[in-house]
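A single protein chain has been omitted from the complex, and every remaining protein chain is retained in its original position.
Each chain gets a letter, A, B and C, in the order it is written, and its residues are counted from 1.
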Amino acid sequence: MSERPTIVIEVRRWHPDAEQPPWWQAFELPYREDQSLLEALQHIKDELDGSLTFRWSCRMAICGSCGCMVDGRPELSCHLLMGDLAPGPVRVEPLAHFPVIRDLVIDQQDVLDKLPVAGAYLVPGDDTSATEPSRQTPAQVAEYAQFAQCINCLLCYSACPQYGLKPDFLGPAALALMARHDADSRDAGQAERREARDATSGVWDCTLVGHCTEVCPQGVDPARAINRNKGASARDYLLDLLLPGRRR
Amino acid sequence: MSRRLRRSHEPPFWLLFGAGGLLAALILPAVVLFTGLIAPLSGRCGDSGLLEHARMLSLLSTPIARLACAGFIALLAWHACHRIYHLCHDLGLRGGAGLRWACYGTAALVSVIGLVLVMGLPHP
Amino acid sequence: MSRPRTWQPDMRGWWRRDPAYRQYLLREATSLAIGAYVLVLLAGLGCLLLGAQAWAAWCRWVLSPPGLVLQAVVFAAAVLHAVSWFRLMPLTLPPLGPPGRRVADRTLHVGAWAASLICSAGVLGWLVWGA
Partner (left out) sequence: MTAQRHPDLRVIDCDLVVIGGGGAGLRAALAATVADPSLDIVLVSKVVPMRSHTVAAEGGAAAVLREDDSFEQHFEDTVSGGEWLCDQAAVEAFVAACPRELAQLERWGCPWSRRDDGRVQTRFFGGMRVQRTWFAADRTGFHMLHTLFQTSLRYPAIRRHDEFFCTNLLVDEHGLAGVLGIDIATGHPVLYRARAAVLATGGAGRVYAHNTNAGIVTGEGMALAARHGVALRDMEFVQWHPTALPGSGILITEGCRGEGGVLLNAEGRRYLEDYGLGPLEPWPRPRAMELGPRDRLSQAFWHEDRAGRTITTAQGNAVLLDLRHLGPRRLAERLPMISEVARRFLGIDPVTAPIPVRPAVHYTMGGVATDLDGSTTLPGLYAAGECASAGIHGANRLGSNSLAELLVFGRAAGEAAAVRARSAPRPGEALAAEARACMAPWYAMLEAAPAAERPRVATLRNAMHAAMEDGVGIYRDAEGMARACEALAGLRAAYRDGVALDDRSLAFNTEWLSAIELGHSLQLAEVMAHAALARRESRGAHQRLDAWRARDDAGFLVHSLAWCAADGPPRIEHAPVKLTRSVPRERVYGGAGERVALD
């Protein structure tokens, strides 16, 4: 046990009962190369300080719970290996741009509320009472498959300065899910999603910073999803202008 | 959860920005290369070589060339002003509607002036 | 549910957080140089209209050290702009080609640079041999 090398992890902490701004706390602990950062945080909680608070669940990069800023970059803590972070020190903070509930736990309600606004669901088109699956070719699946991999981990929201500057912005993941459903051959909800797409807080708050796509652990490419939709939104804007009465 | 969704009026500006950006990416380096390097090497200070007054006027003698020149200037202006507007926002400058008018007003002004100037050019 | 008490982050100095942000701001800042160059061109047009003397004055300024420095900056900005513009362009286009055989980003990229080369050559040709 004691033979293992140690590393310092600095965590930014905050508690609503403490009448003070966030503070840093350093923990020194033994680690293994193939241990994830999440496991190191669990070690701190189990052995050193039970009050350290963070979310986690699947520990395999699929549930999207464990996002935090690691050395200034949004990451899934279960997806980083200590071997890659050594020799440290590692700085861990709550995801940027979100209100902090406590320590590494952020308030994600805003994004959850935005999902229905962005129409992040399929609107079944034809006969909904059918008991047979409809058909969709692999090529049709490929049209939206990339955008459908979003685990709602919110890393992209922490990467997007426009979300930080303009909290109304629907944001990368919600808009990627909008594009995911628009591109699904089974969907009939494009018209419903137009209002959100065309809004200022829809695609137009994005200035193509592109960092969302860089940090996404699932390769979703929200920057593409959003900016593709700008063209469509602009087209509809002009058509509405030229053909009054086309809309509403 | 009450979320106001206001329709954005950015599309026309974004289209102009995009057109200007594309134009700039395609030919701006070449144009700067001309005014800043090729022309100076071609002769002395404007009274001879590629930048001769009469030559310039003859280059811009056809309506197409004039329109292209005015369009180039206008689109670049829209491109630049749109970005500058957003840059101000990004840097935390809260100009509100005033900033918007200043930025896009400048672009419009530059476009109009450019157009008036090329149209007024004398024929060689 | 009642919302918990939270600590609100702020955005002061956000660009310090990541090199990617500084690259983004640099890309956006190319517009300042492009804007300045637009003004230079506009002034040139005006001088051209005013006559040979005014035009000569404009030419002198363009070829003076400050004029050349400015154009060097504009050239660098224009190249940076072109690089970032073409890199991001595929993200802004609707999917091209039939489903299942979409045009790859690489193809678009190469195509854009080829177009840029052809257009640049055309413009330069016109400027040099056009009259």
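Following the convention adopted for this analysis, a contact is a pair of C-beta atoms (placed from the backbone, for glycine too) under 8 Å apart; a residue touches a chain by one contact, two chains touch by 3 or more.
The shown structure was predicted, so the numbers you read here are calculated from the model rather than taken from an experiment.
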item: Displayed chains contacted by the hidden chain, counting the whole assembly; value: A, C
item: Selected from A:12, A:45 or A:91 as touching the chain missing from the view; value: A:45
item: Hidden-chain contact residue, picked from the options A:73, A:181, A:194 or A:211; value: A:181
item: Residues of subunit A (touch criterion as defined above) contacting the omitted chain; value: 15-18, 32, 34, 36, 39, 45-47, 49-51, 53-65, 79, 81, 101-103, 105, 107-108, 112, 115-116, 120-124, 128, 130-138, 140-141, 144-145, 148-152, 177, 181, 184, 186-187
item: Contact footprint on subunit C, counting only the chain that is left out; value: 1-5
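Note that only the chains that are shown with their structure count from here on.
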item: Chain centre separation (subunit B, subunit C; CA means) in Å; value: 11
item: Where subunit A and subunit C are represented by their mean Cα positions, the distance between them in whole Å; value: 31
item: Residue list for subunit B, restricted to those that touch at least two other chains; value: 86, 90, 92
item: Residues of subunit A engaged with two or more neighbouring chains; value: 161, 165, 207, 230
item: Subunit C to subunit B touching residues, read off their complex; value: 11-12, 25, 28-32, 34-35, 37-39, 41-42, 45-46, 48-49, 51-52, 55-56, 58-60, 62-63, 67-68, 71-72, 74-75, 78-79, 81-82, 85-86, 92, 112, 115-116, 119-121, 123-124, 126-128, 130-131
item: Subunit A-touching residues of subunit C, taken from the complex the two chains share; value: 3-9, 11, 14-15, 17-18, 20-21, 24, 28, 88, 90-95, 99-100
item: Residues of subunit B defined as touching subunit A within the complex; value: 1, 3-8, 10-12, 14-15, 86, 89-90, 92
